[in-house]
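Partial view: only certain chains, each at its native spot in the assembly.
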């Protein structure tokens, strides 16, 4: 019974957030009435140069991915639709506020002005961080209470912000679409939490850990929205102009190629040659994950397709052959298969990013080098060195994710959060007033 | 049997609209081929300064809220999904045309040029007016025929346009996101209509006035889209630049805080500590309503959160404790609980707007004052006076909504519209060819 725990957690967290916002957060130069008008008159700017017009449509697409995409993707379970959409909604609404503070804290630290300034770019970054929490949610779906999930989010958001700060600010890595910061981090963090929360008797809820016909259709709403808007996701915070444009296009082609690989391999690994909805719902998205780092680079359209094709292939094969092994041998009960959708494709994306960065030349990028690899442009480092930075960043991410997940997993194992018993997992009825079947 | 009434109503209304458009409506300077090109050469403008690029993405988000958001939000009823989405579709398609004329008439009157000029901004305003009609639809959902709804829309759109004109043009109030013009007006108008149409024997349809598992999931599609795109709704017609940017961001944080309040109080008011889908589907949106007036002002992010938190709280408590009282004591059968989602949060939003306006200083707004409070900027009035204007506007809105609803309610009570009997309310079968259950 969560009658005290859930309200207490929600209200206390929100009050803390409001107090921190009141003391730390200010409008940035593009959202503040006075400052923007000063900026316009000083720098002879026009309203259409406000950051809003460069990024708000992308932001809204990302927002749809977070709330509809992730939310409905997880409704595939037959009796966990309310919780899938509903807890996704709750922890996302919390995480985006908390992420604004955590990311702003580290970002402000590097700027050294003591205040957190926010606008559409910080909103996108907050949604990104939220995405990482939702990936981890996918690994523990059906086996955790909403209080547990909020506590997980509190820690994960902080660790995400630390990892992101190390990668982007300290190491100078590039990761606009978050192959490392979002997908690799969220997946391996969540898998480690799932490992610690391993339930040996989960088979008591086995009958509910599957889909029904219409729940699979609801899940396809999530899948298709994630697929369509992934170009916006990867390009949302890249530099203005050719960078946003190119990133969106690379992602578009990567996803298209990934989809053909997914359908092909899904039929191939089935003895009857039948397609499996689990593959289509998930593996077809791996192409977006896998160009999360290299998407803004001059990856070329056919390069993007190769990456997408590989991602769809390893993701589908992972669902078929690797997931059962992870569960039986490593005792990782990965409800949504986030290792196949975000874990392996995220690592692939990091590697592709490192290689593409190392291959960058001024011949290819021209003056556009400054936007993509500022340190290479200014001759601080060589392109190879940028590749090394990217590779180190992957290792750091894996380390922080696994270690963080281990510690947070043990925190979440405390028997104080109203976690469901093994017999009532994957079941809305424990947390929701549920109406009858139709 | 609506075989004659519904076609006659649809076709006659559409023919009247076409004739009025033919005589009164013209492309505005941004949509007319000749005028836009003249404008570009005269004022040395570029195509990217066309209003389209400032507002069309927001328009489309608003459009999704109107047709998917409102439409699917109301599909929560077990056997009224066709009517919820379908009648929403019909009356919205009618209202947006009719609103173009009514709003254009009053807007043109203040411009005094005899013609109605239309473009993306009038499209957004037409969708806004439509939203108000759909709010009223929520109060009478399941108990009205499509002919009745169209007749309601005819009158409500006209009254909306009058009220909007009084508030924005005559009184000089600010209400970009429509806490007053859209939400307060639509809710209290609809509630008064529902009062007049009170059905003492509605309990004969009681078994159908509830949800089933999948109908609640369909409704969540509506909820989530409304929630995600509310930042676009509130910012769609605010001034270019920092205003649109700030309004969107204030709304984003208000909604996030509102969601945590809703989850917290939903569990708290349940004896078993279980979440109620009705609260999540509705109260989580109150934060968007409540910053509809103040969202464009320098409300600050934490101010937005406080407003959102309050809105979620009163909305959830309203569903639990006030709605039963309204039905039993005041005889208002409010199917969707619009009083909790739009009524009280709308009034709250109007009050917050009045206070925030009264607190405006040049120190805070700088030259941006002109966009938000033009009359204060030009020293015509003080900020306090602007606050008074806002407060008067709330009173005017409540008056017009309640009186209008009363009159229109009696018009709708005439037994000529094919209204359903008490025994077949909340039932698609009376107006639709319905296929079997699966």
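Order of writing sets the chain letters: A and B. Residues in each chain are counted from 1.
Here is the rule we use: a residue touches a chain if its C-beta (ideal position, glycine included) is under 8 Å from a C-beta of that chain, and two chains touch if they have at least 3 such contacts.
Only a predicted model underlies this, so the values are computations on that prediction, with no experimental measurement involved.
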Inset, instruction - Could you work out how many identical chains the complete complex has, if 2 are displayed? - result: 3
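Simple rule for what comes next: only the chains that are shown with their structure count from here on.
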Legend entry - chain A and chain B: spacing of chain centres that average the CA atoms, whole Å: 33
Inset, instruction - Provide the residue numbers of chain B that touch chain A in the complex, in ascending order. - result: 48-49, 53-54, 57, 61, 78, 210-217, 220-221, 224-225, 227-229, 231-232, 240-246, 248-249, 252-253, 255-257, 259-261, 263-265, 267-268, 270-277, 280, 284, 298, 300-302, 305-306, 309, 364-369, 371-372, 437-438
Legend entry - Complex interface listing, chain A residues touching chain B: 1-11, 13-14, 17-19, 21-22, 25, 27, 30-38, 40-41, 47-48, 50-53, 56-57, 60, 63-64, 67-68, 71-72, 75, 79, 81-82, 85-86, 89-90, 93-94, 96-97, 118-120, 123, 146, 213-214, 218, 221, 431-438
